[in-house]
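A single protein chain has been omitted; all remaining protein chains appear in their positions.
The block that comes next holds chain A.
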Amino acid sequence: MGLSAITVLGAARPGVVAEVTSVFTRYGANIEDSAMTLLGGHVAMMLLVSGRVPPASAFPGMTVTAAEAGRGHGCEQPGLGYVLTVHGPDRPGIVSAVSGALTAAGGVITGMTTRLCGSLYVMIADVRLPPEADVAEVMRRLAAAGAGLGCEITFRPAEAEVL
């Protein structure tokens, strides 16, 4: 069955998730992976959906995009998991500088949240590093990036808790 990547963006209001998901149900589509968050006053949903994709007109008042998504791209990145925290004064280029330092070490960001709280910018990222990565070198690169941005950076192993 085909897989589609769908984004839904609209004003946050009570019942919006039920409203959106009921459209997929009505069209016989199955929501597989999904993520939803509130960004400012907006609700943002990203969904991988199998089956018949509803037309954008089925979501009145929402901005909807859909694209075909292939299967088998792998749901597990190889390597070891880490959590990165960056916080400091808001300024342009924080995510770019920090993600660049990770990419240079072969790291992959598998999830990211950023928040602006007043003048405080916060970035939390789930990161996977290849097994052969020099973690000390990664931390030196991150520390250098943080110093250049006036930000505090912590980089620590992710808790596994698989029992």
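The rule is short, and it goes like this: a residue touches a chain if its C-beta (ideal position, glycine included) is under 8 Å from a C-beta of that chain, and two chains touch if they have at least 3 such contacts; residues count from 1.
Convention: contacts and distances are computed from a predicted model.
Which of "Cytochrome c oxidase cbb3-type subunit 2", "Xanthine dehydrogenase family protein molybdopterin-binding subunit", "Lrp/AsnC family transcriptional regulator" or "Peptide deformylase-like" is the UniProt protein name of the chain not shown?
"Peptide deformylase-like"
So which of A:T63, A:S96 or A:T154 would be touching the chain we can't see?
Within the whole complex, the residue contacting the unshown chain is A:T154.
Sort through A:G2, A:P89 or A:P130 and give me the one touching the missing partner chain.
The single option touching the absent chain is A:P89.
Touch as defined at the start, partner being the missing chain; which of A:G2, A:P55, A:G111 or A:G148 qualifies?
Looking across A:G2, A:P55, A:G111 or A:G148, the contact with the absent chain belongs to A:G111.
Which one touches the absent chain: A:V64, A:A105, A:A125 or A:L142?
Checking each option in A:V64, A:A105, A:A125 or A:L142, the one touching the absent chain turns out to be A:A125.
Spell out the interface residues on chain A facing the chain that's missing from view.
Residues 38, 83, 85, 87-89, 111-113, 115, 117-120, 122, 124-126, 150, 152, 154, 158-159 of chain A touch the chain that is not shown.
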